[in-house]
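Yeah, one chain of the complex is gone here, protein chain that is, but the others are all in their spots.
Per-chain residue numbering starts at 1, and chain names A, B and C are given in the order in which the chains are listed.
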């Protein structure tokens, strides 16, 4: 596959779309990022790295952290996780409380905010500092010792975390939180504030294309079956309530964040990360989704 | 009207029902009250007091405090209140978050928990201590200087306030709270913990039957039109999501609390308070509702 | 009470509001009525009739028919009715199917469309022609032999009855319809198409202010207690999902229709009907609601 040529063509074709979409503005720190940035990196299972645009610039991973927090929690408590959080698409906005009420405090899946709070609760219970544990995990997956969370972004999130606090207290009211709601929200906001580049995120996701093993170090993260199941979960729940449309157009398991990043994997072949801050109405990167759609079209590769 | 005879008959007939229903147990302090207590007091507009059973024993007013907090807020900011809280029956459980999400953080009415939190926010903004202001107000309405809130009940509520905290943060996320969520929830829990007897509560509500003026002191609480409108609000929204059934059976504007108390008024004639801790499935006192239904049947009096 | 003077003042003051609001247009026949029509009639329990404007012009009663159909069904099967339909405000739009799904086919109350279909089903089961039975009932209540339904309006309704058909089949799917859905919808559309004037409707409602007896003929329609309970139901459920606001502003039990009519009663005193086709966003006559609000303000009379 001629990835360099394909990435270059995508980079050319995407130009008119840069700056469209809406940069997340509910967190002031995120609102400062220029909407026209664009980066993309493909890392193959064999270790080749292909990059274009701002692929080495770090951005706020936001909800993409949910994928790695969930991996860590899955490592720790395995299928016990599913007694506290479901595996179904939510069908409603990512920060909705309605479903939580109907379903008695058990979030639909670990990739909506409510579910991610439960996942963070699992981490808070087992680590002195959940956010440090996740940062360490990201460093191990990427081999980059400088990966960290951005304190200003974390504080900006904490100052605007009314909805997440509401959700945490609500989950607690159903008895589905083991640690204090404030502790969980604090750790959650720090996790979301982790900064990474496209190349780093694609590298971090590579174990998902490689049966659960990090190719560069040989470290096993998950067994083969759990790895497939995590990919399945990304597919049905990874892109907010636009999962159906995303799978229809892109055809790859993926996890997006309101920072404008999207990580996707093609099992056995490659991991890809794209970044562009302008979001569509569902909260997914507008240019990023388009770039991934073109990638599967140009390469003829998807899981279908 | 021969109130003494009517109260005595009600007291006799209600015996088989005492101890039925379910005492509120989500607050440990409330769960300790024996289910078979029963008291009832009628105070006429002319000042006569009729009582039966445990009519002088104080109990936790709980949501009945919403009626008086709303009166106080209405005094303070008049119709401005309705820009922040609605006047419609909720149609769903009193502590639901669903409606709040659909209606963008504007609670349906001041007598469901969400609306009461907004009302408390109004008081917190204007008084150094909202709960002290309300306690003072209750003392003025009743002439009883010993009315106060029960600190153990308040602490018990605070320790179990996950749902109210969730609601306060949720309302804050829509910009409909002026004070910090924690401050509002704290004041709210203290208000709910006010202890009063049937006689005291009936006296406190008497201004509603008297065009807005406290008969004993001549103090004007609300103008005549506002008084009628507050009664209208009690009628459609005062008994959780059983308002329709309550009006159908009892036919009086009323406000109930999970402590087992219900205050009702017949404009121009009398205020009544009944107390019995066993609740029906809607959270209203089971024997209390029955006693009020019998009162309107026996006296032939209702607003219809 | 000087009703003539009060009606004249209302008529003067209402002029600027005529033509505002939106005439119901989902039924083409209704859309033809000029928006600036206005009539009002007060009929006292003693038989005096006061009228102003177009008080003798017939208009389509629409949902006001629900009040009389419910009275008839209540006569027939008494409290058995409440096993098939509830007594609570709906809290959602009058033609919503959502609540019906949550509550397993038992409509919230007889004054929303779903509940009215169940009421009509009761009538269809017991009369050869439900709409003829209702027309006969209206003639008996008013003494007017020419009261009838308008066939063109009925046909116009039937041709646009998708939502009502959906509702009827949906109720049937829960086993809460005894007659075929198509039969019930047909009868329902004819009922709604009954034409009556303000004076006739006020006369028809007079039994509700007179303990259940038609003053003119002495015919008992309902016993005293059932009459009060029907008024209670009007109060909490009679004006679509604006019942709270309506009671707050007007303070009388009432039933409105999208034809622009509103019937209201003050027990022991009078029945009133107002008509003006322009509707507010809740489907209640805009000028009509205002006129009733002024009536209770000017007379100082309401149930509170």
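Please note the rule applied: contacts are C-beta pairs under 8 Å (C-beta built on N, C-alpha and C of every residue); 3 or more make two chains touch, one makes a residue touch a chain.
Since the structure is predicted, the reported quantities are computational estimates derived from the model, not experimental observations.
Asks: Can you list the shown chains that the hidden chain touches?
Replies: For the complete complex, the undisplayed chain touches A, C.
Asks: Determine which one of C:11, C:165 or C:298 touches the chain that has been left out.
Replies: C:165
Asks: Who touches the missing chain here, A:247, A:263 or A:292?
Replies: Per the contact definition at the top, the residue touching the missing chain is A:247.
Asks: So which of A:19, A:215 or A:267 would be touching the chain we can't see?
Replies: Of the candidates A:19, A:215 or A:267, A:267 is in touch with the missing chain.
Asks: Out of A:21, A:39, A:86 or A:105, which touches the unshown chain?
Replies: With A:21, A:39, A:86 or A:105 as choices, the missing chain is touched by A:86.
Asks: For subunit C, which residues reach the chain that was dropped from this view?
Replies: Given the touch definition above, subunit C has residues 96-98, 100-102, 162-163, 165-170, 172-173, 181 touching the missing chain.
Asks: Would you write out the residues of subunit A that touch the absent chain, in ascending order?
Replies: 86-92, 99, 108-109, 225, 227-229, 231-233, 235-237, 241-245, 247-249, 251, 253, 267, 297, 302-304
Just so it is clear, only the chains that are shown with their structure count from here on.
Asks: Quick one: which chains contact subunit B and subunit C both?
Replies: none
Asks: Between subunit A and subunit B, what is the gap in Å from one C-alpha centre to the other?
Replies: The separation of the two C-alpha centroids amounts to 47 Å.
Asks: Using the average of all C-alpha atoms in each chain as its centre, how far is it in Å between subunit A and subunit C?
Replies: Chain centres of subunit A and subunit C, defined by C-alpha means, are spaced 55 Å apart.
Asks: For subunit A, what residues touch not just one other chain but two or more?
Replies: none
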